[in-house]
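Only one structure is covered here, and it is reproduced in the block below.
Note that this complex is displayed minus one protein chain, with the remaining chains in position.
Order of writing sets the chain letters: A, B and C. Residues in each chain are counted from 1.
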Amino acid sequence: MESVGSIILYFIVALSMIVFSVMAVTTRKILRAATYLLFTLFAAAVVYFMLDYEFLGAVQIAVYAGGIVVLFVFAILLTSKPGDNTERLTSKSRFLGGLAAVATLALAGYALVSRCSMAFASKPVMEAPDMQSVGEALLGSGHGEYLLPFEAVSVLLLACIIGGVVVARKR
Amino acid sequence: MFSNILIYFVVVPVIMLAGLGFCRNIKQIRAVAVTGSVALLGLSAYVLAEYLAIRATGNTEPMLFTGSWSWFEPLHINLAVGVDGISIAMLILSSIIVFAGSFASWTIQQPKEFFLWLILLSTGVFGFFISVDLFTMFMFYEVALIPMYLLIGVWGSGRKNYSAMKLTLMLMGGSAFLMLGLIGIYYHSAPEGGQLTWNILEIAKYDAIPHGWQQFLFPMTFVGFGVLGAMFPFHTWSPDGHASAPTAVSMLHAGVLMKLGGYGCFRVAIYLMPYAAKELSFIFLILTGISVVYGAFCACVKTDLKYINAYSSVSHCGLVLFAILMLNSTAMTGAIMQMLSHGLMTALFFALIGMIYGRTHTRDITQMGGMMQIMPYLSVCYVIAGMASLGLPGLSGFVAEMTIFVGSFKAGMAEYLAGAGSLKLVFTIIACCSIVITAVYILRVVGKLLFGPVYDDHHRTLTDATWWERFSTVTLILCVAAIGCFPNFFNNLINTTFTPEIFRVLGM
Amino acid sequence: MDVTIPILILAIPLFMFVFLGLTGMKMSHKVAGILGTCGMGTVLVLAYYTAFQYFFSGADIFINGAGERLQYLVFDQTWLQFTENLVIKLGFLLDPISAMMLVVITTISFMVHLYSMGYMRDHHGVYEHGFQRFYAFLSLFSFSMLGLVVAPNIFQMYIFWELVGASSYLLIGFYYTKPSAVSASKKAFIVTRFADLGFLIGILTLSWYTGTFNFTELTSIPVEGMAGVSQVNIGTAEYVRGIFANSAAPTFMGASVLTWALVLIFMGGMGKSAMMPLHIWLPDAMEGPTPVSALIHAATMVVAGVYLVARLFPLYLMEEAALDIIVVVGAVTALYAAMVACTQLDIKRVLAFSTISQIAFMMVSLGVARPEFHHGLGYMASMFHLFTHAMFKALLFLCAGALIHAIGSNNYTEMHGLRKHMPITHVAFLIGCLAIAGIIPFAGFFSKDEILTACFGHSIFWYIWMSAVAGLTAFYMFRLYYLIFWWKEHKTPEGHHAPHDQPWTMTLPLVILSVVSCVAGFVPFGNLVTWNGHPMFESVDFFTNLKALDWSVASISLLVALAAIGLATVMYRKENALPSKMRNALPALWTWCFHRFYFDELYMFITHRIIFGCISRPLAWFDRHVIDGTMDAFATITNKASEVIKPLQSGQIQMYVWYYLVGALLLGGITALCVI
Partner (left out) sequence: MEITAIYYLVPALVMFCCGVYGFITRKNMIAMLISLELMLNAVDINFVVFNRYLYPEQMEGMFFTLFAIAIAAAETALAIAIIINIFRAAKNIDVRSLNEMKF
């Protein structure tokens, strides 16, 4: 049984997640879409906090909200003038897209609700993983430890930095 | 490996290819081509002499000069060679036609590239005839097919792209069936638990292909090779392809490449799967029997010389497959003789057509006439080729056709008397009818093209054959006459090859 | 017997062909002509020597103690071995008919060689273009024909049969710039080819049953090791009899296989010998030079069919049905050709139809021959007629050649009244006409009389029929004679020389052949050529034939012939209105005869409309549009399909997402439905 506060928090989070993600894809102003995305990302971060993964929530806020969305905003400002609207969607594409989304929702929701008993598992008690264990898992090479992916990601990021520079460089 | 004489049938063309690389002008290219083809001619003559000498000592091995070198061990692919009388006949035919073809393409444009592909093609042909390993056989088969695309597509005339594409695709389609059949044979090549092999001799020795599988694999291989042998209804690449191909390519293609089909049908389909050959031959008998008269009838109304000759090839090659399917040593001997005969005379035809076309720039017989007055030499050669084609005694066509008819009639009568139906007999008689239809279309062409008044006065200024053209045609005519006058030599060479092995299974 | 001479008989013409064919263009016309003629002359001498040896030397390889003539195999060389038994050999067989044919062929051929030296040049003595080629082809023909008659097996006969066909093709088409000659040569070849198809199938059938091609085995007693044996009796066919007696010979459509084989072989003979309905090529073959017509289309090649039947006569005796067919075909052809000959305008065509009619006589004679009646008189009569006919018909043709050469036209309406201008030709032609009409003592009388006697012995119906045809023969020949040499005075067109007799090269053969036509009838054929080699007469002298005549038959035929000649004299000696009156009396019959009963039109219809129009053209269309269309359709479908699916690979990522999403949803939906 959760505390009332956490239930209220949950509803706020869930509602904002749904609402902002819908708005992010339906608004015609691209900068607003980025902003709604930011809110959605925040909501996701809150979810991580609620599930006791504080480090992950922090990373979410730092990298996504702090990094990626800023990149988006820069890109938007570089590629469009303020007040630009993206083109109006045709009703056909809107209808078809909506249909596809709803169908996906229905199918996955149906599968989730009727076929997935795991979905109704209650939350077990868990110690929130402390930074040390996270760090050790990240840098260990044993079972359930992630040195190799970590290094791989670091190389990837490096490649990405170089790639970004090369691609975006003015010729 | 190089101690085996047969390998040199592949080595010589490869050396020619290398030599071609150093050539700087057309004279050197001609020199390479002629030297190489003379070498091949000499080589085949030598192999023939050796073969006869060894056979004379009482050696009754199915194949001589055998050798096998591992090529890809995990799949048991070997470069295995060996020849019998049939292969030798085919080798001689090929080398003669390569020789004549070199002279026929004396003044070709872009000679270096042309000869490059032509020699590559002949490499494939020679490789095919010496191979006894199904895989290398197939490989050489493909090597022979692919250059055809370029030779027609680049040096051809008329709708050359269309024809080249059609020819290549249809033959490739055939080889798809063939590949399937060959792999199937490989996986049933040895008895249960035995070592699988691609070697024809071993497969024939084991005779382990289950009957059910034979009934599936036989049509595959027969159709696969039959496409190249212009079997109805897979013959339509032949008229278009020949019409577009340059002279030497037409010669080589009709003269040698189409023989790959007949040879393959015998060597693979019938030799390895006699049971299915006996069971299923009636289907293909009907198809090939149709080919024989169908091609002849179609040739009767065509006006393009090359089309006429291509349809005539359909008819004659149909007779080859028809005779092979009779499963009777006389008819089979006839089939091989017909291959030789058709190869030579059709090469002669295409050479002459190319020479006439090179002068008049038309191949439409309604646009020409009275060539006998303008170019008597070529016209006389054309008449001789025509006479060979319609089976005049003393030329090669007659002996081949007669051997086939005698053999087929024998097979047909045996079947009829055994109460097994009269299919063979009926189709033999239908096939015999082709000698009349052949006369009709040959004489029609001869009458329209060579005789009568000169149709186009511009043609009066045309010249007769040059020395290299004379050389090329005389070579072929001599060979045609040699087979026609001394058939028993070839008959014995071929006939001794039909060992009782195949006929044992057939119960004949 | 020494094999050199027989080999030379075959080799000299072959060599001449190759030599003149290859080097003829390099030498002068005259040299080529002389070479060819000398070559043929040598062959003539050798052949006469051989025939003389055979008939008169009395050597025991040629004739046995009982006076029966034997078959002698001079040499036999394996040419192509099909199976152990079926072997094609090339050889030289001497027996009565082949020896007789050697004489006929070499005689006529030599005459023609000689004659052509004069004929094949224009009035100024300039040789025709292709003169050397002409001699080369003549040599080829002589070679082939000699090879045909001496063939010891049926396949060698077939081989040379084809070769004579080819040389006939080349010679008919000698004037190859003339479209009519080209089409005539083509027609001749194709029609005889069609007949040869039957011949070939017949050979295959026969040889399959008997297991041999050899005439000696087919028609004589079987002897071990044929090649080495010298004494072979003719005509028993015991070997074949044995084969067919032992095996229950299957039947096909109601007739025994042997009958089928023989009828099919006869079909080959019908083609070469121009029997109805395969006769249509012969009149057209007159497009060739006239000496060629004399040699090939009158004397030698066209009787090959008769010769073939005579060769296999012992086999035909086993199947009377086949002989009856021969009689019917022969008799109908004889009447038909004689009727048509009465109306033709072209001198060579009249002679051509006359040839057809006379060959039909020989065929009928073979058909009615039975051993029971006068020891197979019909057979002897047929060969006798072959011999005499060759002489007098060649004579007639050479005369016609002389006339054509003098006038420059084949049409006798331009001749009329030539008797004063060309006396030698006139006499020669008259002798020929008398001979063919059957007037005693000319050659034709004896042979034709024997034929009629044989018919009489077989059936009275055919006797009357053939007698009527003989009368018709006398009528049309004399009609021709009178229309050429009498009718009215000759008018030379302006600017032409008056016609005159030809140079000696042309006249000499006429004289020789005239003499032969006068005396050939006295040759005691009954002792030389009989179906089983058994002589007919105890002893012979010059008048044997005369003495042996059955005067009841002979007098009737003489009367008929004389009556016919009388009628012709009344109608055609002087210009009068009788012929046109007669024509008007029977207009339908005259029209049909004049158009040769529309056989050519029928053949045109069959070949052009039915074979070309209804088979070849549709097949070619079918090939191009259906078979090839199907193949092209595969390609087109592949192309079209790729055009259709190409836009799917649009490069628009959103489209890809769509495809993915739809696919995933479908898959998910299906899974969901399945697990409910």
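Rule of thumb we're sticking to: a contact is a pair of C-beta atoms (placed from the backbone, for glycine too) under 8 Å apart; a residue touches a chain by one contact, two chains touch by 3 or more.
Nothing here was measured: the structure is a model prediction, and the numbers come from that model.
Note that the absent chain touches A, C when the full complex is taken as a whole.
Subunit C residues in contact with the hidden partner, per the touch definition given at the top, are 650-654, 657-658, 661. Touching residues on subunit A toward the chain that is not drawn are 1-2, 6-7, 10, 13-14, 17-18, 21-22, 24-25, 30, 33-34, 37, 40-41, 44, 47-48, 51-53, 55-56, 59-60, 63-64, 67-68, 71-72, 74-76, 78-79, 86-87, 89, 93-94, 96-98, 100-102, 104-105, 108-109, 112-113, 118-126, 129, 133-134, 137-138, 144, 146, 149, 153, 156-157, 160-161, 163-165, 167-168, 170.
Assume only the chains that are shown with their structure count from here on.
With chains as nodes and touching pairs as edges, the resulting graph is an open line. Put simply, the chain farthest from subunit A by mean CA position is C. Subunit A and subunit C have Cα centroids lying 104 Å from one another. A separation of 71 Å divides the Cα centre of subunit A from that of subunit B. The distance from the centre of subunit B to the centre of subunit C, each centre being the mean of the chain's C-alpha atoms, comes to 37 Å.
Contact residues on subunit C toward subunit B in their complex (touch as defined above): 78-83, 86, 88, 155, 158-160, 162-163, 166, 169, 173, 176-179, 182-183, 185-186, 189-190, 193-194, 196-197, 200-201, 204-205, 207-208, 250, 611-612, 615-617, 619-620, 623, 627-628, 630-632, 635. Within the complex formed with subunit A, the residues of subunit C that make contact are 658, 661-662, 665, 668-669, 672, 675. Subunit A meets subunit C in the complex at residues 100, 103-104, 107-108, 110-111, 115.
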